[in-house]
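Only one protein chain is missing; all other protein chains are in place.
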Amino acid sequence: MTETPTIAIQLLCFGIARDLTAAPEITLHLRSRPDDPLTIAHVRKALLESYPAFGDLVSFAIARNEAYARDADPVVATDVLAIIPPVSGG
Amino acid sequence: MTETPTIAIQLLCFGIARDLTAAPEITLHLRSRPDDPLTIAHVRKALLESYPAFGDLVSFAIARNEAYARDADPVVATDVLAIIPPVSGG
Amino acid sequence: MLDIDLSDSPLSVDHCYGKVQDPSCGGICLFVGTIRNHSKGEPVVRLEFDSYAPMALKEMRRIAGQAKEQFGLTSVVLHHRVGKLAIGDIAVIIAVSSAHRAAAFDGCEWIIDELKKDVPIWKKEFRPDGSYWVNARP
Partner (left out) sequence: MLDIDLSDSPLSVDHCYGKVQDPSCGGICLFVGTIRNHSKGEPVVRLEFDSYAPMALKEMRRIAGQAKEQFGLTSVVLHHRVGKLAIGDIAVIIAVSSAHRAAAFDGCEWIIDELKKDVPIWKKEFRPDGSYWVNARP
(Lines give C-alpha, C1' and ligand atoms only; values in the text may rest on other atoms or scores of the structure.)
Protein backbone atom coordinates (compact mmCIF):
# COMPACT_ATOMS: atom_id res chain seq x y z
CA MET A 1 0.00 0.00 0.00
CA THR A 2 1.60 3.28 -1.12
CA GLU A 3 1.28 6.37 1.10
CA THR A 4 -0.72 9.25 -0.55
CA PRO A 5 1.59 12.29 -0.76
CA THR A 6 0.61 15.31 1.38
CA ILE A 7 -0.46 18.65 -0.08
CA ALA A 8 0.75 21.87 1.60
CA ILE A 9 -2.28 24.10 2.19
CA GLN A 10 -1.60 27.73 3.14
CA LEU A 11 -4.17 29.56 5.27
CA LEU A 12 -4.15 33.34 5.73
CA CYS A 13 -4.88 34.52 9.28
CA PHE A 14 -6.74 37.74 10.21
CA GLY A 15 -8.07 39.30 13.38
CA ILE A 16 -8.13 36.89 16.31
CA ALA A 17 -6.92 34.08 13.98
CA ARG A 18 -3.57 35.85 13.73
CA ASP A 19 -3.38 35.99 17.54
CA LEU A 20 -4.25 32.27 17.89
CA THR A 21 -1.65 31.10 15.33
CA ALA A 22 0.86 33.88 16.10
CA ALA A 23 1.43 34.17 12.35
CA PRO A 24 -0.08 35.97 9.34
CA GLU A 25 -0.16 32.65 7.46
CA ILE A 26 0.07 28.97 8.45
CA THR A 27 0.63 25.79 6.43
CA LEU A 28 -1.30 22.57 6.99
CA HIS A 29 -0.17 19.29 5.41
CA LEU A 30 -3.16 17.30 4.21
CA ARG A 31 -3.74 14.20 2.09
CA SER A 32 -6.14 14.16 -0.86
CA ARG A 33 -7.21 10.59 -1.68
CA PRO A 34 -8.99 9.67 -4.93
CA ASP A 35 -11.86 8.17 -2.87
CA ASP A 36 -11.94 11.14 -0.43
CA PRO A 37 -10.81 14.31 -2.25
CA LEU A 38 -9.77 17.30 -0.17
CA THR A 39 -12.56 19.71 0.86
CA ILE A 40 -13.01 22.72 3.11
CA ALA A 41 -14.34 20.32 5.78
CA HIS A 42 -10.97 18.54 5.89
CA VAL A 43 -9.13 21.85 6.20
CA ARG A 44 -11.42 22.93 9.04
CA LYS A 45 -10.86 19.62 10.88
CA ALA A 46 -7.07 19.79 10.44
CA LEU A 47 -6.99 23.40 11.65
CA LEU A 48 -8.89 22.46 14.84
CA GLU A 49 -6.49 19.54 15.43
CA SER A 50 -3.36 21.69 15.01
CA TYR A 51 -4.81 24.80 16.78
CA PRO A 52 -7.51 23.62 19.23
CA ALA A 53 -8.03 27.23 20.43
CA PHE A 54 -10.19 27.84 17.33
CA GLY A 55 -12.78 25.66 19.06
CA ASP A 56 -13.27 28.45 21.62
CA LEU A 57 -14.45 30.97 19.02
CA VAL A 58 -18.16 31.65 18.40
CA SER A 59 -17.57 30.28 14.89
CA PHE A 60 -15.21 30.72 11.96
CA ALA A 61 -15.61 30.52 8.20
CA ILE A 62 -13.04 29.63 5.58
CA ALA A 63 -12.67 31.68 2.42
CA ARG A 64 -11.40 30.15 -0.80
CA ASN A 65 -10.08 32.53 -3.47
CA GLU A 66 -11.57 35.57 -1.67
CA ALA A 67 -15.11 34.21 -1.34
CA TYR A 68 -16.90 32.37 1.48
CA ALA A 69 -16.52 28.60 0.95
CA ARG A 70 -18.86 25.79 2.05
CA ASP A 71 -17.68 22.65 3.85
CA ALA A 72 -18.27 20.49 0.75
CA ASP A 73 -16.28 22.75 -1.61
CA PRO A 74 -13.16 21.05 -3.08
CA VAL A 75 -9.69 22.39 -2.31
CA VAL A 76 -6.61 22.23 -4.53
CA ALA A 77 -3.06 23.27 -3.68
CA THR A 78 -3.25 26.49 -5.72
CA ASP A 79 -6.37 27.81 -3.90
CA VAL A 80 -5.89 30.86 -1.68
CA LEU A 81 -7.50 29.97 1.65
CA ALA A 82 -8.15 32.25 4.63
CA ILE A 83 -9.57 31.80 8.12
CA ILE A 84 -12.49 34.22 8.64
CA PRO A 85 -13.32 34.67 12.36
CA PRO A 86 -16.65 36.36 13.22
CA VAL A 87 -16.55 39.72 11.43
CA SER A 88 -17.06 43.03 13.24
CA GLY A 89 -16.82 45.83 10.68
CA GLY A 90 -19.03 48.92 10.51
CA MET B 1 -81.65 97.08 16.00
CA THR B 2 -78.04 98.21 16.35
CA GLU B 3 -75.45 97.07 13.78
CA THR B 4 -72.64 94.90 15.29
CA PRO B 5 -69.32 96.73 14.69
CA THR B 6 -66.86 94.99 12.35
CA ILE B 7 -63.47 93.64 13.45
CA ALA B 8 -60.48 94.10 11.15
CA ILE B 9 -58.77 90.70 10.76
CA GLN B 10 -55.31 90.66 9.22
CA LEU B 11 -54.20 87.57 7.29
CA LEU B 12 -50.57 86.96 6.30
CA CYS B 13 -50.13 85.53 2.79
CA PHE B 14 -47.37 83.09 1.74
CA GLY B 15 -46.54 81.09 -1.37
CA ILE B 16 -49.42 80.96 -3.84
CA ALA B 17 -51.61 82.92 -1.38
CA ARG B 18 -49.41 85.96 -1.96
CA ASP B 19 -49.89 85.57 -5.73
CA LEU B 20 -53.70 85.23 -5.38
CA THR B 21 -54.06 88.29 -3.16
CA ALA B 22 -51.15 90.22 -4.73
CA ALA B 23 -50.19 91.29 -1.21
CA PRO B 24 -48.12 90.00 1.70
CA GLU B 25 -51.06 90.71 4.01
CA ILE B 26 -54.78 91.33 3.57
CA THR B 27 -57.48 92.66 5.89
CA LEU B 28 -60.95 91.17 6.15
CA HIS B 29 -63.75 93.03 7.98
CA LEU B 30 -65.86 90.57 9.95
CA ARG B 31 -68.59 90.77 12.53
CA SER B 32 -68.45 88.90 15.85
CA ARG B 33 -71.95 88.53 17.31
CA PRO B 34 -72.53 87.43 20.94
CA ASP B 35 -74.70 84.54 19.63
CA ASP B 36 -72.24 83.64 16.84
CA PRO B 37 -68.68 84.53 17.96
CA LEU B 38 -65.96 84.79 15.34
CA THR B 39 -64.17 81.54 14.46
CA ILE B 40 -61.66 80.31 11.91
CA ALA B 41 -64.60 78.98 9.86
CA HIS B 42 -65.93 82.54 9.44
CA VAL B 43 -62.52 83.78 8.34
CA ARG B 44 -62.23 80.95 5.81
CA LYS B 45 -65.70 81.72 4.41
CA ALA B 46 -64.98 85.46 4.18
CA LEU B 47 -61.64 84.80 2.46
CA LEU B 48 -63.33 82.63 -0.18
CA GLU B 49 -65.98 85.32 -0.75
CA SER B 50 -63.38 88.11 -1.18
CA TYR B 51 -60.86 85.95 -3.10
CA PRO B 52 -62.77 83.14 -4.85
CA ALA B 53 -59.50 81.92 -6.47
CA PHE B 54 -58.67 80.18 -3.17
CA GLY B 55 -61.41 77.71 -4.09
CA ASP B 56 -59.18 76.44 -6.92
CA LEU B 57 -56.43 75.28 -4.53
CA VAL B 58 -56.15 71.66 -3.42
CA SER B 59 -56.80 72.96 0.11
CA PHE B 60 -55.59 75.61 2.51
CA ALA B 61 -55.19 75.81 6.25
CA ILE B 62 -55.31 78.84 8.51
CA ALA B 63 -52.73 79.38 11.22
CA ARG B 64 -53.52 81.32 14.36
CA ASN B 65 -50.57 82.63 16.39
CA GLU B 66 -48.11 80.48 14.45
CA ALA B 67 -49.95 77.16 14.92
CA TYR B 68 -52.45 75.28 12.76
CA ALA B 69 -55.99 76.30 13.74
CA ARG B 70 -59.23 74.30 13.47
CA ASP B 71 -62.46 75.65 11.99
CA ALA B 72 -64.11 75.86 15.40
CA ASP B 73 -61.25 77.80 17.04
CA PRO B 74 -62.25 81.33 18.19
CA VAL B 75 -60.64 84.40 16.66
CA VAL B 76 -60.03 87.76 18.33
CA ALA B 77 -58.71 90.93 16.75
CA THR B 78 -55.24 90.56 18.29
CA ASP B 79 -54.66 87.06 16.87
CA VAL B 80 -51.99 86.74 14.16
CA LEU B 81 -53.62 84.79 11.32
CA ALA B 82 -51.98 83.38 8.21
CA ILE B 83 -53.18 81.54 5.12
CA ILE B 84 -51.27 78.24 4.75
CA PRO B 85 -51.57 76.83 1.21
CA PRO B 86 -50.48 73.18 0.71
CA VAL B 87 -46.87 73.04 1.94
CA SER B 88 -44.01 71.76 -0.22
CA GLY B 89 -40.81 71.96 1.81
CA GLY B 90 -38.05 69.38 1.90
CA MET C 1 -29.47 68.31 21.56
CA LEU C 2 -31.78 69.93 19.01
CA ASP C 3 -30.47 72.34 16.38
CA ILE C 4 -33.07 73.92 14.09
CA ASP C 5 -32.40 76.46 11.37
CA LEU C 6 -34.01 78.16 8.37
CA SER C 7 -31.31 79.79 6.29
CA ASP C 8 -30.90 81.68 3.04
CA SER C 9 -27.22 80.62 2.92
CA PRO C 10 -25.97 77.27 1.54
CA LEU C 11 -26.33 74.29 3.89
CA SER C 12 -23.33 72.11 4.79
CA VAL C 13 -23.43 68.35 5.27
CA ASP C 14 -20.13 68.31 7.22
CA HIS C 15 -21.39 71.06 9.53
CA CYS C 16 -24.59 69.14 10.35
CA TYR C 17 -22.62 65.89 10.78
CA GLY C 18 -20.25 67.63 13.20
CA LYS C 19 -23.15 68.91 15.31
CA VAL C 20 -24.67 65.45 15.96
CA GLN C 21 -21.37 63.60 16.32
CA ASP C 22 -21.00 62.40 19.90
CA PRO C 23 -18.48 60.00 21.51
CA SER C 24 -21.37 58.04 23.08
CA CYS C 25 -23.15 57.43 19.73
CA GLY C 26 -22.24 54.79 17.19
CA GLY C 27 -24.83 55.50 14.52
CA ILE C 28 -25.55 58.70 12.62
CA CYS C 29 -28.09 58.93 9.81
CA LEU C 30 -28.37 61.94 7.51
CA PHE C 31 -30.94 62.80 4.88
CA VAL C 32 -30.03 65.42 2.29
CA GLY C 33 -32.76 66.74 0.00
CA THR C 34 -31.46 68.43 -3.15
CA ILE C 35 -32.99 70.33 -6.04
CA ARG C 36 -33.72 68.01 -8.96
CA ASN C 37 -33.55 69.06 -12.60
CA HIS C 38 -36.99 67.53 -13.23
CA SER C 39 -40.37 67.22 -11.51
CA LYS C 40 -43.22 64.97 -12.65
CA GLY C 41 -41.62 64.63 -16.09
CA GLU C 42 -41.09 68.38 -16.57
CA PRO C 43 -37.66 70.04 -16.63
CA VAL C 44 -36.93 72.37 -13.70
CA VAL C 45 -34.50 75.25 -14.18
CA ARG C 46 -34.34 76.73 -10.69
CA LEU C 47 -36.43 77.04 -7.56
CA GLU C 48 -37.54 79.41 -4.81
CA PHE C 49 -38.62 78.59 -1.26
CA ASP C 50 -40.99 80.89 0.60
CA SER C 51 -41.64 80.27 4.29
CA TYR C 52 -43.65 81.52 7.23
CA ALA C 53 -40.43 81.64 9.21
CA PRO C 54 -41.56 81.87 12.86
CA MET C 55 -44.20 79.14 12.41
CA ALA C 56 -41.86 76.99 10.29
CA LEU C 57 -39.23 77.10 13.03
CA LYS C 58 -41.85 76.17 15.64
CA GLU C 59 -43.06 73.22 13.57
CA MET C 60 -39.50 72.09 12.85
CA ARG C 61 -38.68 72.25 16.56
CA ARG C 62 -41.84 70.31 17.43
CA ILE C 63 -41.06 67.57 14.88
CA ALA C 64 -37.39 67.29 15.92
CA GLY C 65 -38.32 67.14 19.61
CA GLN C 66 -41.01 64.54 19.05
CA ALA C 67 -38.60 62.39 17.00
CA LYS C 68 -35.92 62.65 19.69
CA GLU C 69 -38.44 61.46 22.29
CA GLN C 70 -40.21 58.84 20.19
CA PHE C 71 -37.09 57.17 18.69
CA GLY C 72 -34.72 57.75 21.62
CA LEU C 73 -32.30 59.88 19.60
CA THR C 74 -29.32 61.63 21.16
CA SER C 75 -29.18 64.67 18.83
CA VAL C 76 -31.23 66.04 15.96
CA VAL C 77 -30.15 68.71 13.47
CA LEU C 78 -32.78 70.02 11.05
CA HIS C 79 -31.69 72.76 8.64
CA HIS C 80 -33.87 74.02 5.78
CA ARG C 81 -32.86 76.46 3.08
CA VAL C 82 -35.08 79.31 1.86
CA GLY C 83 -34.78 81.81 -0.99
CA LYS C 84 -33.43 81.17 -4.49
CA LEU C 85 -31.83 77.77 -5.20
CA ALA C 86 -30.14 76.26 -8.25
CA ILE C 87 -30.28 72.64 -9.47
CA GLY C 88 -28.18 70.43 -7.16
CA ASP C 89 -28.38 72.86 -4.22
CA ILE C 90 -29.28 71.42 -0.84
CA ALA C 91 -32.85 72.22 0.30
CA VAL C 92 -32.81 70.33 3.59
CA ILE C 93 -30.43 68.40 5.83
CA ILE C 94 -31.57 66.15 8.66
CA ALA C 95 -28.87 64.60 10.85
CA VAL C 96 -29.66 62.35 13.82
CA SER C 97 -27.42 60.39 16.17
CA SER C 98 -28.38 57.43 18.26
CA ALA C 99 -26.87 54.56 20.23
CA HIS C 100 -28.69 52.13 17.90
CA ARG C 101 -28.62 52.54 14.15
CA ALA C 102 -32.17 51.28 13.47
CA ALA C 103 -33.55 54.16 15.56
CA ALA C 104 -31.37 56.63 13.64
CA PHE C 105 -32.75 55.46 10.27
CA ASP C 106 -36.36 55.35 11.48
CA GLY C 107 -36.16 58.72 13.24
CA CYS C 108 -34.50 60.47 10.29
CA GLU C 109 -37.10 59.16 7.82
CA TRP C 110 -39.97 60.08 10.14
CA ILE C 111 -38.65 63.66 10.39
CA ILE C 112 -38.52 64.22 6.61
CA ASP C 113 -42.00 62.68 6.19
CA GLU C 114 -43.44 64.99 8.90
CA LEU C 115 -41.58 68.03 7.56
CA LYS C 116 -43.13 67.52 4.13
CA LYS C 117 -46.61 67.31 5.67
CA ASP C 118 -46.63 70.15 8.19
CA VAL C 119 -43.85 72.74 7.94
CA PRO C 120 -45.05 75.99 6.29
CA ILE C 121 -42.46 76.19 3.51
CA TRP C 122 -43.46 76.55 -0.15
CA LYS C 123 -41.53 75.57 -3.24
CA LYS C 124 -41.92 77.47 -6.51
CA GLU C 125 -40.53 75.61 -9.51
CA PHE C 126 -39.30 77.56 -12.50
CA ARG C 127 -39.71 75.56 -15.73
CA PRO C 128 -39.17 76.61 -19.33
CA ASP C 129 -42.97 77.18 -19.63
CA GLY C 130 -43.47 79.23 -16.46
CA SER C 131 -43.37 79.02 -12.67
CA TYR C 132 -45.55 76.86 -10.40
CA TRP C 133 -46.15 76.58 -6.65
CA VAL C 134 -45.70 72.87 -5.98
CA ASN C 135 -48.74 70.93 -4.61
CA ALA C 136 -50.96 74.04 -4.68
CA ARG C 137 -53.36 73.09 -7.49
CA PRO C 138 -55.04 69.76 -8.30
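Should a chain be cited, it is by its letter among A, B and C, assigned in written order, with residues numbered from 1 in that chain.
Basically, a contact is a pair of C-beta atoms (placed from the backbone, for glycine too) under 8 Å apart; a residue touches a chain by one contact, two chains touch by 3 or more.
Since the model is a prediction, treat every value here as computed from it, not as a measurement.
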| item | value |
| --- | --- |
| Chains in view touching the one left out | A, C |
| Sites on chain A contacted by the missing partner chain, in the whole complex | 12, 14-16, 18-19, 56-58, 63, 66-68, 82, 84-90 |
| Missing-partner contacts on chain C, residue numbers | 12-14, 17, 21, 23-38, 87-88, 101-102, 104-105, 108-109, 112 |
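In this section, only the chains that are shown with their structure count from here on.
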| item | value |
| --- | --- |
| Interchain centroid distance [CA atoms averaged], chain B/chain C, Å | 28 |
| Cα-centroid distance, chain A relative to chain B, in whole angstrom | 77 |
| Distance between chain centroids, defined by C-alpha means - chain A, chain C (Å) | 51 |
| Multi-partner residues of chain A (at least 2 other chains) | none |
| Shared-contact residues (touching 2 or more other chains) in chain C | none |
